[in-house]
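Every protein chain except one is present and positioned as in the full complex.
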Amino acid sequence: MAFWDYANPTRFLKLVQVVLPWLTGLCVVAFAAGLYMSFFVAPEDYQQGQTVRIMYIHVPAAWLSMMCYSIMAVSSLGTLVWKHPLADVSAKTAAPIGAAFTFMALVTGSLWGKPMWGTYWVWDARLTSVLVLLIMYLGLMTLWRTMDDPIKAGKAAAVLTLAGALNLPVIKFSVDWWNTLHQPASVMRLDGPTIHPDILWPLLVMAVAFTLLFFVLHLMAMRNEILRRRVRTLRLRAASAAHPRSAVATAQPAE
Amino acid sequence: MDLGPHAGFILASYGLCLLTVLVLIAWIRIDKAGQEKALRELAEQGVSRRRPEDGGR
Amino acid sequence: MSTWAIVLFQRDLRLSVRVGGSALVGVLFFLAVVTVIPFGVGPDLNLLSRIGPAILWIGALLATLLGLDRLFQADRDDGTIDLMLMAGRPLELVVLIKCLAHWVATGLPLVVAAPLLGVFLNLEPAAMAAVTLTLLVGTPALTLIGAIGAALTVTLRRGGLLLAVLVVPLAIPVLIFGVSSADAAIHDPVPFLTPFLILCALSLIAAVIGPIASAAALRFAAD
Partner (left out) sequence: MFEDLSFSLEGGSALVVTGANGIGKSSLLRTLAGLVPLAQGSIRLEGGAPDTPPQEHIHYFGHQDAVKPALSALENLQFWRNFCAAAHGSGFSGDPMEPLKAFDILGIEHTAQLPAAFLSAGQKRRLSLCRLLVTPRPVWLMDEPTAALDRVSESQLLDLMNAHLAAGGLIVTATHSDLALEKTLNLHLQTGDAADLPLEDAPQ
């Protein structure tokens, strides 16, 4: 299975070296096309006017915030079940990126909400559950930071990620229930079938661009993480070497 | 083009998203520079990934 | 300021932001508290904007208290406090500088986050500015008063909860004048300046009493 070949971090780094420029290029092209389409091709909404253009970043960011968590959940399974060496690297590095996308979804959402609803924030079911997701991301990042040993931190974070993955639907459901008891829903809906292709296409292109952006950032961050662990191993070795200078002398012929 | 009465909100959302992505990229680049610097320093100290005794793993 | 003070400040700041440090956990806790309140009181925006300043203040108080248990504990556990007692530097100043570094690492982020969290509570811009200002002036007082509790519980293995119980009564005046000056800024007829100046005075008093009391407690804890 080809996937397993890239379990070796060195091989993975080589792959990243090859893939990253292409992916970055594609991402830039997709963003250029998507931004052009969302500003110049897409029509303004008859109800919301020009503010509908915020949707082209808001909705992809919201999708990505959830996709990112799914990737972390799968990676956590990889850590706990398959013991894949890159799984916790992937899970760890996806968290800040996911947090950033969630943050973007929240910010654009409230900037969209102000002209439409008259307020930046309502404790609406959907918004609240995205906020809870953001807190989950930040909590996971903090957990990673407070533990010194990456292996232990990886396992702990994997358990929390999976518990969160099981809990998020429950949270979503209960927040929905909580909210309908108190306040009638005021969230605007994108009713699938009624979306005009002129709106749908820019949205899809932007979604592809955001996904590509995620993968570019994720690969870059994974590369950093692998380097960080290499530094850690080397430092541990450096500390344990009693006489590093003599080690230099013997190491040189081997190079 | 005319963004209507809410141009400020639209530009702010795009701007903030751009800013977030730029901060993320900058953070990743700085992190990478830091790790590579540490690796270089360790290499100068003569700590290699190969153990001197067995000449490679 | 002399070198040793700057060095101590830098060290404490470094320790709180590096791996194992807990500088940003407080902010996260603050965010969690503010998120949880609407589940309790309901998502009514009018209600939330009315009690918003109080929520932010209580959140900041709790976040400060929970972060304080490591203020001296880590230094006590590895013997650093013993050496600090013998270093030939006035312990009161050492405590003051440690509190200052702790506040910069944990209190200041709360102040910065307050306007952002004000959005969730539907605060008016004026109210947001007022709460942020009162937090900026008031959280140092919370840290300095909390330092007393941190010094008293330093010998206990799990002093965190006890610390909170000990310090909450002492922090009540700060809470009263913090919230009342923030409220005064929102409701025009009441003057803002009077409670705000009292809050400033409380912070200054805490800056004197906190280090002296904590230093005394730390000296007793040494033997």
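By letter and in written order, the chains are A, B and C; residue numbering begins at 1 in each of them.
By definition in this document, a contact is a pair of C-beta atoms (placed from the backbone, for glycine too) under 8 Å apart; a residue touches a chain by one contact, two chains touch by 3 or more.
Since this is a predicted model, take the numbers as computed values, not measurements.
Residues of chain A that touch the chain left out of the display are 148, 235-236, 238-242, 244-245. The missing chain lies against chain C, touching residues 3-4, 7-8, 11, 14-15, 18-21, 77-80, 82-89, 222-223.
As a convention for this text, only the chains that are shown with their structure count from here on.
The geometric centre of chain B is 33 Å away from that of chain C, both derived from CA atoms. For chain A, residues touching at least two other chains: there are none. In chain B, no residue touches two or more other chains. Contacts from chain B toward chain A in the complex involve residues 1-7, 9-10, 12-14, 16-17, 20-21, 23-25, 27-28, 31-32, 35-36, 38-39, 42, 45-50, 52-53, 55-56.
In the complex of the two chains, the chain A residues touching chain B come out as 39-40, 44, 49-51, 53-54, 57-58, 61, 96-97, 100, 103-104, 107-108, 111-112, 114-115, 213, 217, 220-221, 223-224, 227-228, 230-231, 233-235, 237-238, 241, 244-245, 247-248, 250-251, 254-255. Interface residues of chain A, counted against chain C in their complex, comprise 110, 119-124, 128, 131-132, 135, 138-139, 142, 145-148, 178-179, 182-183.
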